[in-house]
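These notes concern the structure reproduced below.
Of the protein chains in this complex, one is absent; all others appear in place.
Take a look at chain A:
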Amino acid sequence: MAGGSSSSSSSSSTGPSLVDSLFQRSLDDLIKSLRSQPVGAEPALLSRALAEIRREIRSPDPDTKAVALQKLTYLSSIHGLDASWAAFHALELLPSPSPLHKRLAYLAASLSFHPSTTDVLPLATHQLRKDLSPSSPPNFSSLALHLLSLSASPDLARHLAPDILPLLSPRASSTTTNTKNNNNNSSPLRPKAAVATLHALSLCPDVVPLLVKPLVDCLSSPDPRVVSAAVGAFAELVSATDPSPYLPLAPEFYRLLTDSRNNWVLIKLLKIFARLAPLEPRLAARLVDPLCDLIRRSSAQSLVLECVRTLFSGFPDHDRALRLAVDKVKEFLTNDDDPNLRYLGLRALTILGPRNSWGVVESRDSVIQSLADPDPNIRHEALRLIMGMVFDTNVVEISVMLVNYAMKSDPVFANEMLDAVLTTCGRNVYELIVDFDWYVSLLGEMARNPHCAKGEEIERQLVDIGLRVRDARPELVRVARDLLIDPALLGNPFLWRILSAAAWVSGEYVEFSTNWLELVEALLQPRTSLLPPLVRAVYIQAVFKVLAFCFSSYIDQLEASQVSSLGHSTTVGGSTIECNAASANCLSDDITGTESADGFATADKPASLLSLLEKKDPFFTRESLKRILYLIETAVGPLSENDDVEVQERARNVLGLIHMLQEIPAWKTEEEGFKKDKDNGVGKIMNLMQAMFSEEIGPVSVNAQKRVPVPEGLVLEENLSDLAMILTEGDIAPSMSISFTLRSHQHMETKDEAAPSVQSTYLLAEHRKRHGLYYLPAEKDETELNDFPRAYDPLLPVSHSDATEDLVKLTEQSLIPRKVKHTKPRPIVLKMDEGDGVLPSALTTVKESKDDMLSGAIHEVLLGNEGKPSSSQKGSSNKSSGRRMKGVSDNSESVPQSKENLDLGDRENRSSSSRRSQHRSHGKGRHRSSQNNEEKEEKSHRNSTRSGHHHERHEHRQRGETPLNAVPQAPAIQDLLL
């Protein structure tokens, strides 16, 4: 290595630098010492090396400096050390006449300079200009171009654009005389200049008038490297900004597409056309045949892939071509040897989108088999593809397939699939779901997956569906019961959130439960001690609700039996317990459904609440109640001393209620006495408890808070620092004080139990009255819901089939979008407002205006300069077009129409469907052109009104006249298109 051998010193150097130079470590020495070092010693070694470099780099000897800079560059690039402090030293070395030093300096600069961090960058301007000049050696210019394309600032680009220009134009080859390898009549710098031009253009749109035309000229260069670089530059510009200004170049690109045999160039051309084709349908028509040809004859998979993608993205209407492309993708997908082709094939299919979903449907088998691919990427793409094809008609099949498949898959992908199902089904407030009973049982199924880590989302959806979908509640309670009674689930921390939701659902909708004793047992089983305190608190609260419900139901039952004994067999509404009557009424409806679904009861339709309650007798005997009470007391009792305040508080609530019930003397006597007492004792308490929980909880809109008017006199922006002071004075943290209060007042708790509940119901009712707007319209929903038949029972017994072939079979029809055929009406799903459930990411992104500047400038140049002979008069054309750029853009709408001329460049009109507006806007290009140009236009105007056959000739003639003139002209593109 050349740099390693420099151990020289200059005689002029001072003391320390002489020693440094003599004994300076080369880069190789540094690397060796780093490699021989034990692992832990690296930081110390690096800091020592850095100190050494800091000393050496100040040396006046260029060799020493260069080696130090090289070492620093290495350490910065490989070990991530900061090198920005040495920017000035790199600058110092830039003018070195030694090619080696210069290259080291440029390497350091290109790796570490950036406008954002290098404030000395403007100081490089002069040296860059010098190195770019045609008189300096080409490898110097090459280094300068390299730095320009990596680290230039907009200012640097603006200042040096005139210096890039000679390197970009073909004349550079004749002026550079000191290159010996310049035998192919083209400078090796020209491709590099094209790349530097690309970066200058994207940095600084001001240089567009100067540099775009020479870049266009590069497209017609005889040197394939120049063409390749120029096409690459245009592909980059087209993909980064608005493509419409580049439409005038379409004929040139088309010529290259048909002429070029270089796959790299062809791929880039396809990238360009993929962006241009959607703007101009006739272009697509023209491109279809060459593309199909390429697909058929090319042996390069990369090119074939690019053709396929171009067809998929830009040619949605050309069925024949799409058919060819889809067949090609099928070949990719069935290629067992190359996972890359399978992966890219799947990715290509995602472009196809819903419009041409037949392509995906045809490759269905391969896609579904890809779910079992060893490559996680391929599985991921297959999943994405499948989820893109989900409609409300096949959501059931696909979801069941995925959830089943997730059972057998590896943990990561299993969760990916579960996530996909949850996201898709939950999208936009479950818009895809018709059968909520099915979906709820699917959620339960997901929780059974041993790898399931989506507890949070499943929890959210279980509760959310409970709140929003009234019809799904019986099934929800059934699913929750299945989850709760399984002791194995309690050991899995990922399921705790789901269990929490299940407990909440069981408590909140306890009236749909079928076996309360079993439920209480499940909620209080010993293994619940594994649960985190917050989930446990939910469990205990659910027990509380169950208890309250059981008692009030028992009382209803007694009431009913009394009524029946009196002979009033049907009039339940006349019962004295009004509060319970309503809830029991709705209960009667729902219980029938639940029971018949579970095969629990065989009776068809209990005509009244009475017969229903009689049927349910086994659960509401005094004995069963006593058992429940005993169970709760023994299980919850120890929890009243629990460390966690939430658990403790709720446990005490439950115990308080039990004590209160037991203190009532009637409880101890026989049933008759209890009945007598119910009106003033137990019954009263239970009515209150029941009232407390019968208030329905509904979903709340995320925006609800915003709509609450701020009451007068309330200052929300008030400084609360005083409050903090008050708190610190008390010297007790708020949370602590809460727990203390609880303990100190525990003897009061049991007696005051009923009072707060009355108060809270009252407050709630008051609040509701006043702010009814923000509550759910509960009454209205009930009436609405009654009009709907009940949702079906789960129709899909989940099968645990093994092979992927079964999956294929399962979804034989699932990916085909069928006509929506609702076999039953969808239950009402409550939505709060438009914003509810809509993701913020769904907002459309707005194009950046910075890009507009560039594309606008290019638009001006490509359309405005067509009459100009060449780029030789760069200075003047630069100025004039620059002036034009500003002046003309305003009157584009007012210029006279010239219908035949096709200006596809107008950005404003691009998206609109009317072609006429685009035609008209071309007038601005014409209007300000020279007289000569206008005549040309006249000609083309006349020509284009004639037959298409004539156009072909016209095109040939034009080509013949100006074979090397690459300047895009509007007539040319028109001829290409017609």
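To be clear about the criterion, contacts are C-beta pairs under 8 Å (C-beta built on N, C-alpha and C of every residue); 3 or more make two chains touch, one makes a residue touch a chain; residues count from 1.
Definition applied: contacts and distances are computed from a predicted model.
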Using the UniProt record as the reference, specify the protein name of the hidden chain from among "Two-component response regulator ARR17", "AP complex subunit sigma", "Sorting nexin-4-like" or "Calcium and integrin-binding family member 3 isoform X3".
"AP complex subunit sigma"
Absent-chain contact - pick from A:53, A:128 or A:233:
A:233
Which one, A:136, A:260, A:340 or A:701, makes contact with the chain that was left out?
A:340
One chain is left out of this view; which of A:27, A:219, A:367 or A:484 touches it in the full complex?
A:27
For the chain not shown, which residue from A:60, A:99 or A:222 touches it across the whole complex?
A:99
List every residue of chain A that touches the chain not included in the displayed model.
1-3, 5-11, 27-28, 31, 35, 63, 70, 73-74, 76-84, 97-100, 103-104, 107, 111-112, 114, 116-117, 137, 139, 145-146, 149-151, 181, 188, 191-192, 195-196, 198-199, 225, 228-229, 232-233, 235-236, 239-240, 263-264, 267, 271, 300-302, 305-306, 339-340, 342-344, 374-378
